[in-house]
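Once you've had a glance at the structure underneath, I'll fire off some questions.
Omission of a single protein chain aside, the complex is shown with its protein chains in their original locations.
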Amino acid sequence: MSQRIRVQTADFDVAAEYQRLAQTSSCGAVVTFSGLVRELVDAELEALTLEHYPGMTERVLEQLVEQACKRWQLGEVTLIHRVGQLALNEQIVFVGVAAAHRKAAFAAAMFIMDFLKTQAPFWKQEHSSTGSYWVAAKATDKQAAEAWQEN
Amino acid sequence: MSQRIRVQTADFDVAAEYQRLAQTSSCGAVVTFSGLVRELVDAELEALTLEHYPGMTERVLEQLVEQACKRWQLGEVTLIHRVGQLALNEQIVFVGVAAAHRKAAFAAAMFIMDFLKTQAPFWKQEHSSTGSYWVAAKATDKQAAEAWQEN
Amino acid sequence: MVKVKFFAALRERLQCAEMQIASQPDDSVAAVRARLIEQHPHWQRELLDNDVLCAKNFAFVGHQEPVRSGDELAFFPPVTGG
Partner (left out) sequence: MVKVKFFAALRERLQCAEMQIASQPDDSVAAVRARLIEQHPHWQRELLDNDVLCAKNFAFVGHQEPVRSGDELAFFPPVTGG
C-alpha cells in the first residue's frame, strides 16, 4: 500500500495521477473521482476561494486514507485537494484508488470523498455576480458519511 | 446527456477521455473506472484474448448506458471496451461518468460495470505458462448485478 | 433458414463458429437446439449445459422464445468481460 496525499494551490494532472495508479502491477481496477468548480444555479460564479486549516487538513486526509486502507484491500491511494482561488471549470479535488478488485476501489473512493466532505477542514467561498458567500454545509453530505457507520 | 460507446482493438487514452468528460460544464463530478490486465495468482500470464459477439455487444453496452441514464441524472457517459489480444498491464475497459453530483456519478459507473460483467457478450481467454484457458464467470459478479435489482 | 452462432469455449468445444439450420413452423430456441443435437449428437452435453446462454437477434432470450426464418441465434457460455 502506498499513499500520496497533497494539499496544494497548484492544479493537478489527472493523466499523470492515473498513470501512477495504473502502474501498480497487481491492481486490475483503478477508480478516480475529480471534483470541479461549476456554475451556480442562481448567480454567475466568478471564482471560488478555498480556505483550509494548515496542519489539521493534512492530518485529517491521512486519517481518511488510512481508514480506507484498513477497511478495504487497496494497492495505492492518491488524494489531492487544492486551496486558494479557483476559476470556473478548474479542478478542486482528486481521489484515485488502485485495487485488485473494482468493488474495493469504488467503495474506498466513495468513502474518502464522503468523509472528506464532512471531516476535512476546507471551506468554500463563492464569488459571484451577486457578492461573496460562504458555502453552507449540505445535510446530504452528512448523511452520506453517516451511512458508512451503519455498515 | 451525451453517450460515447466504443468496442475496439485499439488502446484508449484515459487522459483524453477524462478531458472530454471534464468539459461538460454543468458537471461538478467526474468518476472513471479503468480495468487492466493483471498477473495471475497461480501462473505466469503471457497474454489475454478478448472475444466478443459483434452486433450484440454494442447493443448491450448501449442498453446499459441508457438504463444508467434513466436511473440517475447524468451529464455524459463514456464506455470503451477493447477486444482482441492484450498484453500484461494493458487497459481493457473504461467507464467514465460526468454528473452534477458525485453520488450519481459513482453509482452509475458501478452499475455499468456490474451489468457489463454479467450481460455484455465478451469472453476472456488467458494464455499463460501453463496453457490457454477460458476465464470462468464469477459468482460475485452475478451477485453484484443482482444487488441493483433489490434497490 | 436460421443462422446459429457459437462463441468462446462453446465455439471451441463444438468446433463450429457459425452454421445455418432450416427453420420449422412454430419454431423455438428449444426446438432449434433439439434439432442441432439430432444433427450432432456429440453436442448434446455442451448445448444442454444449464449455464449456456442464448441470444436471438442480439438480445438475450429464454428457451421458449419463438424463432422464425431469418433470425440469428447465438449460444455461448457465461460472459467474462470487463
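The letters A, B and C name the chains in turn, as written, and every chain counts its residues from 1.
The rule we apply is simple: contacts are C-beta pairs under 8 Å (C-beta built on N, C-alpha and C of every residue); 3 or more make two chains touch, one makes a residue touch a chain.
Please read these numbers as outputs of a predicted model, since none were measured by experiment.
S.K.: For the chain omitted from this view, which of the shown chains does it touch?
M.R.: Listed by label, the shown chains it touches are A.
S.K.: Kindly note down the residues of chain A that lie in touch with the hidden chain.
M.R.: Spelled out for chain A, the touching residues are 35, 50-53, 55-56, 59-60, 81, 92-93, 113, 116-125, 134-138, 141.
In the analysis below, only the chains that are shown with their structure count from here on.
S.K.: On a C-alpha centroid basis, what's the spacing between chain A and chain B, in Å?
M.R.: About 23 Å, centre to centre.
S.K.: Just curious, how far off is chain C from chain A if you go by their C-alpha centres, in Å?
M.R.: Chain A and chain C have C-alpha centres separated by 49 Å.
S.K.: From the mean C-alpha coordinate of chain B to that of chain C, what's the distance rounded to whole Å?
M.R.: So the centroids are 26 Å from each other.
S.K.: Counting only residues that touch at least two other chains, what does the list for chain B look like?
M.R.: 35, 113
S.K.: Find every residue in chain C that makes contact with two or more other chains and list them.
M.R.: In chain C, no residue touches two or more other chains.
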